[in-house]
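All protein chains of the complex are present and in place, except for one that has been dropped.
Letters A, B, C, D, E, F and G mark the chains as written, and numbering starts fresh at 1 in each.
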Amino acid sequence: MGKVLMKGNEAIGEAAIRAGCLNYFAYPITPQSEIAEYLSRRMPEVGGMFLQGESEVAVSYMIFGATACGSRAFTTSSSPGISLMSEGISYMAAAQCPAVIVNIMRGGPGLGGILPAQADYFQATKGGGHGDYRLIVLAPASIQEAVEMVMTAFPLAEKYRNPVMILGDGMIGQMMEPVEFPDHLKTEPLNNDKWATSGMDTRKSDKNNIIKTLFLESKPLEDLNIFLKAKFDRIRREEVRYESYNTDSDYKTLIVSYGTMSRVCRTVVDNLKEEGIEVGMIRPRTLFPFPGKAIRQAAEKDTCKNVLSVEMSMGQMVEDVQLCVQGKRPVRWYGRCGGDIPTPEEIIDVIKSL
Amino acid sequence: MGKVLMKGNEAIGEAAIRAGCLNYFAYPITPQSEIAEYLSRRMPEVGGMFLQGESEVAVSYMIFGATACGSRAFTTSSSPGISLMSEGISYMAAAQCPAVIVNIMRGGPGLGGILPAQADYFQATKGGGHGDYRLIVLAPASIQEAVEMVMTAFPLAEKYRNPVMILGDGMIGQMMEPVEFPDHLKTEPLNNDKWATSGMDTRKSDKNNIIKTLFLESKPLEDLNIFLKAKFDRIRREEVRYESYNTDSDYKTLIVSYGTMSRVCRTVVDNLKEEGIEVGMIRPRTLFPFPGKAIRQAAEKDTCKNVLSVEMSMGQMVEDVQLCVQGKRPVRWYGRCGGDIPTPEEIIDVIKSL
Amino acid sequence: MAYKYIIDSERCKGCGLCVEVCPKNVLELSDEINAKGYFPVYQAHPENCIFCTTCCIMCPDVAIIITEIIEA
Amino acid sequence: MAYKYIIDSERCKGCGLCVEVCPKNVLELSDEINAKGYFPVYQAHPENCIFCTTCCIMCPDVAIIITEIIEA
Amino acid sequence: MQNEVIFAGFGGQGVLSCGKILAHAAMEKGLEVVWTPSYGPEMRGGTAYCMVIVSDKLIGSPVTRNPHNLVAMNRPSLEKYAPMVKPGGIILINSSIISIGSGRDDVDELMIPVVDIAQNAGSARAANIVALSAFVARSKIIDFDLLRESVKEEFAKKEKLIPINMKAMDEGKKAAEN
Amino acid sequence: MQNEVIFAGFGGQGVLSCGKILAHAAMEKGLEVVWTPSYGPEMRGGTAYCMVIVSDKLIGSPVTRNPHNLVAMNRPSLEKYAPMVKPGGIILINSSIISIGSGRDDVDELMIPVVDIAQNAGSARAANIVALSAFVARSKIIDFDLLRESVKEEFAKKEKLIPINMKAMDEGKKAAEN
Amino acid sequence: MGKTFKKPEALSDKHTHYCPGCTHGIIHRLVAEVIDELGVRGRTVGIAPVGCAVLAHNYFTFDFQESAHGRSPAMATGIKRVRPDLIVFTYQGDGDLASIGIGEIIHSANRGEKFTTIFVNNTVYGMTGGQMAPTTMPNQHTSTSPYGRDVKNTGMPLKMAELLSALETPAYIARETVLKPKYVVKAKKAIKKAFTYQVENKCFSFVEIVSTCPVNWGLTPLESLKWAEDNLLPYYKLGEYKIPE
Partner (left out) sequence: MGKTFKKPEALSDKHTHYCPGCTHGIIHRLVAEVIDELGVRGRTVGIAPVGCAVLAHNYFTFDFQESAHGRSPAMATGIKRVRPDLIVFTYQGDGDLASIGIGEIIHSANRGEKFTTIFVNNTVYGMTGGQMAPTTMPNQHTSTSPYGRDVKNTGMPLKMAELLSALETPAYIARETVLKPKYVVKAKKAIKKAFTYQVENKCFSFVEIVSTCPVNWGLTPLESLKWAEDNLLPYYKLGEYKIPE
């Protein structure tokens, strides 16, 4: 299959099928409804299942139930819908269900707007729900990458038995780009005889499996949390993904930016290079785990005088950048929100003024 | 009225009445259900209103509706219930509704446990819901302080037209301490003719008021966000509250700790003093705004060699401590979770090992 | 009693509901586009109008009003 | 056919439901506390028992079972 | 000086109100006091528990792993909490239903048949008051007369129970002083 | 080289598919391309819009405030976007329903009665194809023959519309070359 | 024997964003007329849903709140409980009320909250592009039921008026439509009755209105009226379902 021109939302739907996920539960919300529309057509063609749930709250528990019994399942939504899933996401993290959740972010807070935004960074990376947990958060910057990340997400979720979130934005969902689909994933879900409530008949042992998150005594609940923390620490060590751009140059400013925003920053780097100004960029591809070490090292480069976090939000990722730069260089934030994507020109002005 | 011995939950209920808030909507959940039980008895006695909503989701919109029409209203819940309110809280922040929300935290994630915890720090301070917004977060360490904070919360919420969260834990809710109630607040809700949907008849002008959070165009949504950011920045400047303990001494270690946990740390400071070891402590009373400047200054003291964030969680506030200490001193975390409160002995061991 | 029949052609979205329900077939859609890109309705046969307000009742956009002409 | 009537007095919570429903008034609560702090039931009049299982059906704690005695 | 006591037993044995009455009395004396319960559904059929901390200065930690004293109303509580008690503390055992001792020789162990005593005083339900009174009499954690006032207050709404409880107090005190 | 064009008009005038056909053709040629729409309910009764960026290297920003070209199918779009077009770019105006010009003298302005031309070609619905063809013919942003293939592909499922659209393409091209 | 007709005072003169021929506009006007006739504009608070009517606050001249998707009844409860003197109504679509917000409407109705709900049933999610709703008809094609709603898979369309009528708490429940002028007149009567019960502080009141969505049905406005009359009215029967006492 060669390149096809496809809307991000539709490509995400197709990618899930190629990742071997034939179970999709969702509730419509702009700017991601085309995923459901696409899969409502496609799933029957490939013997898969699509169910439009009655609400995002319900949908989060549908994928909880589905993944808890050992099947691949995913959902997609956009900002307010993800908020409604907060409780369910916390539950799935506690129950260690390998669910995949796509958030095609729109402007907030409240009903906000339907245009692209990146204002759910905190919610995705620090946990919108209650309790100590983390999601693995992947942030695609193109439709091709969205496809690849969706196809990575399922095995990754299963490897760690942890929910994975794909954090895109309205632009990723709505634009069309040429995309080349990788082959269907060969991998089946990992052996889950030990934990999945798949019915005892499916297993050799006749121990019944229980998926639960209530621990009335402090000790087992703390044990769970310690176990989870060790898992998150391992993820921090092993799953960091990022892209460096122009970091070989003698840049004075280091940009940190992700997703759609990072594309604009790429243009900024290119344009300033033509003017003879060098700017480096680190683009986190995973937001959790955050590529803190890479950013710190890039910031500590001799020529680097300052770091700029460019976001389609009022300043969220900048805190993670500050956390890793640890005062070694001044860290600034520049951002727009509500749907306006900062233009290369604006960012160039900011960089020149630093 | 002299001192009375009262359960934290009941005292919180009584404090709301004394703050002039006669409207209470809630859904039962351990360890805070006694607030609803108390107020279901008390509200009718004082001509107030208590309604048990059908869910936390519904309750969050009940207080949205009530505060949007200019009345004082509040709710209380515990961790999973607060997650369900995430969307509503984001809406109220966007609509600038002066609602007060009490979270009597329990262990998480998921259903977790019902014992005290502080694992919802991120959710409370970074925004569990979508979009760029902040809550003012007050963290009481005793029942007396819980009472005072509840009575501060309403005028504070109205001053800034922003939701305020009281972040307690199961211990604050369940224990009894002597408490002295301040007099009833004299203040009425601020003049809200300009914005509240209180019915046009209640106002001189016959302009109709509209509470809304949808802005389909990017410009007005960005304007709202810029306005909100300015408000949050003002809150950061003007509303920081904290307590310093033993910070006059030549401490080698600075503890940062809040709520119930900080009481244990207070014992630690006292006990170590008896051993001749000086430890300083900053206790944030507001978690947003975070007393970053005070902590940085205290950390930068010559004698201070390290900073320890002690939490009933797997490490959340520690990020805010690191953010403000900015690499000037090593920042460590110590915590327990799941309901076990670190004992003075454990913390003393940790401090000695630093 | 005399009446004045007023169509606000900028409000009208040319949906044709009024055309359909008019008992006297007074109305037709014009072929002049308005600022919003719609072809508004007009009274093709005003002489047949009995001012029954049926068109008004059915118009989703309150684009038609009928007033009394107060003769001085 | 002979039956064996077995009360697991550690399972029993002394709720008395079986006592109430027994058609033959066989059962009574004992005054010896069990490990969980309950006063378990016992067959005060085993001779009257007709092994009808009514008590078993009503017991929320499956504290009573009735087996057949296989005579060897 | 800070003093801590755990009251523990089955749900329904009145251990929570034991603690509450003590805390109330301490407050009336102007002391700092914290009462913390176990709570939630695990109480059901399980162990009810509360801890009271009394102090002449601000109380830091509202809980402690090693309290000074224990009043154990049933056997599981004795087994669970006795090992935690600080040396030199008091362990009061409801010997009406607990047949064993604490196994500790570094504490002041009182075996008191509180249920029997309460029954004699007029009601088995006053067993908790017997235990509380015995504990206070022995520990002198607060004035016995102050305790008496608190007990009266506790039963203010069921006045006719007051005489029985006063009797229970006296008997409890007597048992502890033996 | 990167080239950007905005197609804008009323909902229903087919501007989104104009962009899509162009993007498709560019992709077939092996170019990088991004198509971004306006979306959501504001389209309703308002302005439909899409931007196509074509480039020979990786495309950074998927949007730009100052595109090279504009195809304006209605007056509000012309008024809104004409001022943004880069000097030297093309502004194509659907003069069938737009009576004004762009007011710019630093651009290549084409007034083309695309609706009329389409009507003559057999269907007013092909107006967007007329406009697209005219624009491509003038801008040479991609080969006209490639565009022809893309149009055919777009109508693959409604084959009987292909002849009309081919005619519309020719007429559009002709109008632009005049 | 002619009549006059004017825009009700409770309606603003902003042009609506609704698609041509969308019946939302008619229903707005009816509500405004009733508010005018009852003389309660100065103490009315409307609640806009999340759905095509999300911008309803632009079109009325009294106080308005905009809700979250499905939560209007909870907001209305919040208002009425703290300000029983206000006249409050929710205006909700079928996705909003029958899908995500079914819990809120049932509980509000069951508690007997003294507000009014105008339920606009157009059998699809209009605003988001015509996805399937709980009220979508068997075999109806929508953007998420592209092969037609399969009732074996997704069940039968929800009849909200009937469902709410099954509650024990007294209420006023009716279903009307605006597909023809004569229906519009009846719909207005029901709306007026509903608000009147509220003004009298009597009960929860609810009027379902069978409506259209030409754009997402892929039909012209006139075809939509006909399709609805032929396909919806036989299933969604008009009339009063419940009257208090």
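Assume contacts are C-beta pairs under 8 Å (C-beta built on N, C-alpha and C of every residue); 3 or more make two chains touch, one makes a residue touch a chain.
Just so it is clear, the structure is predicted and the values come from calculations on it, not from any experiment.
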{"item": "Touching the absent chain when the full complex is considered, from G:159, G:188 or G:242", "value": "G:159"}
{"item": "Hidden partner chain, touching residue among B:55, B:244 or B:271", "value": "B:55"}
{"item": "Selected residue (touches chain absent from view) among A:45, A:183 or A:201", "value": "A:201"}
{"item": "Touching residues on chain B - with respect to the absent chain", "value": "27-30, 33, 36-37, 40-41, 44, 50-52, 54-56, 80, 110-111"}
{"item": "Missing-chain contacts mapped onto chain D", "value": "1, 3, 10-11, 13-17, 20-21, 36, 38, 50-54, 56-62, 64-68"}
{"item": "In chain A, positions touching the absent partner", "value": "23, 25, 49, 51, 53-55, 57-69, 71, 73, 87-88, 91, 197-201, 206, 208-214"}
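We take it that only the chains that are shown with their structure count from here on.
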{"item": "Chain centre separation in whole Å, for chain G relative to chain C (CA means)", "value": "26"}
{"item": "Interchain centroid distance [CA atoms averaged], chain B/chain F, Å", "value": "55"}
{"item": "Between chain E and chain C, distance of the C-alpha-averaged centres to the nearest whole Å", "value": "87"}
{"item": "Per-residue multi-chain contacts in chain A, two or more chains", "value": "30, 80, 110-111, 114-115, 216-217"}
{"item": "Overlap residues in chain G, where contacts from two or more other chains coincide", "value": "18-20, 50, 54, 66, 68, 127-128"}
